[in-house]
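This is the structure I have questions about; it appears just below.
Note that one protein chain of the assembly has been removed; the remaining protein chains are unaltered in position.
Entry: subunit A
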């Protein structure tokens, strides 16, 4: 056979192998985490671990509910703050702002996205935490150190803002001009066109942007860990401290390994995070497919 053709075949096959290898890594992680979590799962039923709210490794009780709820609270707060802001900002950038402003702001977004999370954490400790305890909490009559799920949510919102805005801007730019023209030519104002046509048409893409934001928020560790207090309790309000899953792993891994089942519990935390993110992505992918088929 011709050497060129052999080379072509070889390249094709080696690339395919590399692809499979990268997929295998995911499986290896999943299997590894599962094996390491087995001791805990053997000692306690899964249902109990997930719904038990007491975390006291010394006494052998490993309730993960506080951490799950901590993650949920922080993510939820960050979305409440970031999603409306991102939608409005990207609509402004695409529909109202001039070319010059757009060209200036979008690269700036990328810079924001590239700032290391620990810097956001420092910013949170220096500004967000004191601001919450001194100015915001008194308004609603709450007393707090400022190290709360609220602070975590705010820091996280700022962190997912750039990625969500960049994607939303791209999504909005794909809406054909003629569709806007169709609405405008019926006498609709620009705002009516945005709300009733553009945002509706862009919905699947906007949801995809939010999903990416959530995935990022789920896994974000260091910045959140620095501001949300890290007390293993189920938060009851914005001004309670929380303890998200990634923070649990990062704070404790490598320490206190002499406590029985502790390392297994941390591995289980990692497995839980993995499954949550994986499941979440899967579900959102399904929803998106459905939405895309519909439109």
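Methods note: a contact is a pair of C-beta atoms (placed from the backbone, for glycine too) under 8 Å apart; a residue touches a chain by one contact, two chains touch by 3 or more; residues count from 1.
By definition in this document, contacts and distances are computed from a predicted model.
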Message = I notice the complex is incomplete. Of the names "Phosphocarrier protein HPr", "Phosphate ABC transporter ATP-binding protein", "Cytochrome c biogenesis protein CcsA" or "Transketolase", which is the UniProt protein name for the chain that's not shown?
response = "Phosphate ABC transporter ATP-binding protein"
Query = Of A:65, A:97 or A:184, which sits in contact with the chain we cannot see?
reply = A:184
Inquiry  = I'm checking contacts with the chain that's been left out. Which of A:43, A:197 or A:234 qualifies?
reply    = A:197
Note = Logged for subunit A, residues touching the omitted partner chain are 99, 176-179, 181-189, 192, 196-197, 200-201, 294-295
